[in-house]
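In this view, the complex is presented without one of its protein chains, the others remaining in place.
Going in written order, the chains are labelled A and B, and every chain counts its residues from 1.
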Amino acid sequence: MRFGLYILRRLLLSIVVLLGLSIIIFVIARVVPGDPARLSLGPRAPQDVVDALRKELHMDRPLPEQYWIWLTNALQGDLGKSLVSKRPVIQDVAQYLPATLELVFFAAIFMIFFAILLGTLAARYKDTWVDGMIRTLSYFGVSIPAFVVAILFILLFGYFWPILPVLSRASPSFSIPTITGFKVLDSLIAGNIPAVWDAFKHLILPVVALALGGTFQEARITRSGIVDNANKDFISAERGYGISERTIWFRFLLKPSLIPTVSVMGLDIAATIGNAFLVELIFNWPGLSRYGINAMLQKDLNSISGVVLIIGIVFILTNILVDIIVAFLDPRIRLGGVRGK
Amino acid sequence: MENEMLLDIKGLQVWYKVYGGFLKVLDGVDFYIRKGERVGLVGETGCGKTTTMKSILRILPERDSKIPQGEILFHNTDILRMHAADLHRVRSKGIAMIFQDPTAALNPVFTIGAQLQAVIRTALDVKRKKDQTTVKKTAIKALKEVSLPDQERLLGNYAIQLSGGMRQRVCIAMAITTPRDLLIADEPGTSLDVTIQDQILRLLKELVEKTSTSIILITHSLGVAREMTDRIYVMYAGNMVEMTRSRELFRKPLHPYTQGLLASIPKLTGGGVARGIPGQIPDYLNPPIGCRYHPRCPKVMEVCSLRKPRFYEVDSDHEVACFLYEQ
Partner (left out) sequence: MPDNRTVSLTNNYNGKLSGWSRFWTGFKKNWYHYSRNKLSVVGLAIVLLVILLAIFAPLVTPYPAHAGPYVDYPNAGQPPSAKFWLGTDPIGRDIFTRIIFSFRGALLMSMLVLAIAVPPGLILGLLAGYYNGTIIDTIIMRITDIFLSVPPLVLALAIAAVLKPNLINAMIAVTVMWWPWYTRLVYGMASSVRNDYFVIAAELNGASRFYILFREILPNCLSPVFTKMALDVGWVILIGASLSFVGLGEQPPTPALGQMVSDGARYMPELWWMTIFPALAIVFVILGFNLMGDGIRDMLSASR
């Protein structure tokens, strides 16, 4: 029950944070660029057209009122119209968001799985060549920006070794009805197994490009978590009672060591979402980030604010989710030292 | 009334690897305990008590420690040279160790029940899901033995939810889930309130009397040792320096170190301030040659810095490692 209250508090706090974020977004989109109306119409538009647009965008009202109008609209789902696609922003978001979510989701899975694998190997074979190799790889892995990996992948798999597709989400030969927007899921629902595999293949390269840095960083944290815990008394005690090495490694040692790793996941997912802006562009992945970066480059202010807002919401929710998982793993957080009955 | 020998440590040396060489902590430890005995091990912090005990179960840090010499005979088989299967049997059925700090000895992210049941399953050779009820019943029984209430609920609790005294009782419960030949209690209750410590020690005494399990009680308190044990070893800097029956140690301490220890106990009557022992414990990286106590010994002789004394028998059941008593 205590934990339920903790979640509720987080959610309420998030609303406050989102409100603050909305103010910042509003400032960025409306106040900073000077004259948004002029900006969107271009330097050659006649002044009266610009003025008409200003009136339409409520720019003649005082700023707080403008903010209020914008906010109330946003809460009802109206994020304005995109200057580029000429459609309501919310529609664009709905179309492109699932693709990005799919990427981030699979990137997170990749990160956790391989981080645990590499970290455990490095700890198990501490100070041997395995450990040294993983450590060296980690240094490089963490230092290569995602967009560089993406470019290298395009070079490698696009030209020299075309075993994996480098563009889009699926081959045009498959047409799957869009239900959830997640190609893998939709293909599963449609029962089209080759399509599932095809969607998967398209995911591999962008997901790996996004996840690489985070994977290695978390691998190192996992390793140091295991190494720290391996010398603790409770592990010696368990060994002293005859509990098998296997059980110790896969159960009693692993669980406490994963906690710092999962705690860092939030940050790594942030990095993933950020990097997606470039990686989606490179792979021509039709996701929200590619839409966003294009909006930014074309100064499509409504789209920019919509995208940043949505990403803010997604990220805050993801953080809460990560915190829930950490609390699930670590009873010390859940129970906060409450005694006995 | 000579009972059979249960555990016999002979000439144990243990080294820890550190930057710059080896910490030669244990330098030829001799120790024995017979069936049904209660033996105390007294010594100041850092003298090697816990290291000795950990060597028995072979739970020293694998990579950073080394046992260059020594034998640990349990039921006449050398633990240090045992194969995995025999070692497993020693750990799961023969010897159980209760660690000093109960908070550190319990896995913080697993329930008490999970840990107890893991120990029980190992001891009873039970496969994972079978006999779950028996295992659970054994766990509850163990918790009852250590006077913990509300056992069923306790199984689902985590260490963080328990008070210090309760955690210590849980650690004891783990050690007595199945009958063992030998219990090792490393400074039980030291990290707790004196009143709680008293309860814990009383509990241990009861348990030992009930089952006539042998017990090695490690403590840095002479008073506790005297109350709870039949025989006491005094340890200094990696060696046993004196061993005798508990009453005898206080009546007639022979080793200068023991005498110094007893003199440093403040007395409520008699006036005056207690005398301490000048100096510090030696640097294990470069330990003194000869008797390790000689730099601080008020009765030091020339031979003390040249050779190491072994245990000399002064009386029946009273041995001292000091050249003063060399025959």
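The working rule: contacts are C-beta pairs under 8 Å (C-beta built on N, C-alpha and C of every residue); 3 or more make two chains touch, one makes a residue touch a chain.
Because the structure is predicted, anything quoted here is derived from the model rather than measured.
Novice: Going by the contact rule already stated, which one of A:R38, A:K299 or A:R332 would touch the omitted chain in the full complex?
Specialist: Answering carefully, the residue with contact to the hidden chain is A:K299.
Novice: Using the definition of touch stated at the top, determine which of B:A263, B:L285 or B:L306 touches the missing chain.
Specialist: B:L285
Novice: List the residues of chain A that touch the chain left out of this view.
Specialist: Touch with the absent chain occurs at residues 13, 16-18, 20-21, 24-25, 28-29, 32-33, 139-140, 142-145, 147-148, 151-152, 154-155, 158-160, 270-271, 273-275, 277-278, 281-282, 292-293, 296-297, 299, 301, 304, 308, 311-312, 315-316.
Just so it is clear, only the chains that are shown with their structure count from here on.
Novice: What whole-number Å value describes the gap between the mean CA coordinates of chain A and chain B?
Specialist: Between these chains, centre-to-centre, one finds 53 Å.
Novice: Which residues of chain B touch chain A in their complex?
Specialist: Listed in rising order, the residues are 54, 57, 59, 61, 63, 88-93, 96-97, 99, 101, 104-110, 115, 118-119, 122-123, 150, 153, 157-158, 160-163, 166, 171, 174.
Novice: In the complex, go through chain A and note every residue touching chain B.
Specialist: Interface residues on chain A, with respect to chain B: 126-127, 231-244, 247, 252, 255-256, 259, 329-332, 335, 337-341.
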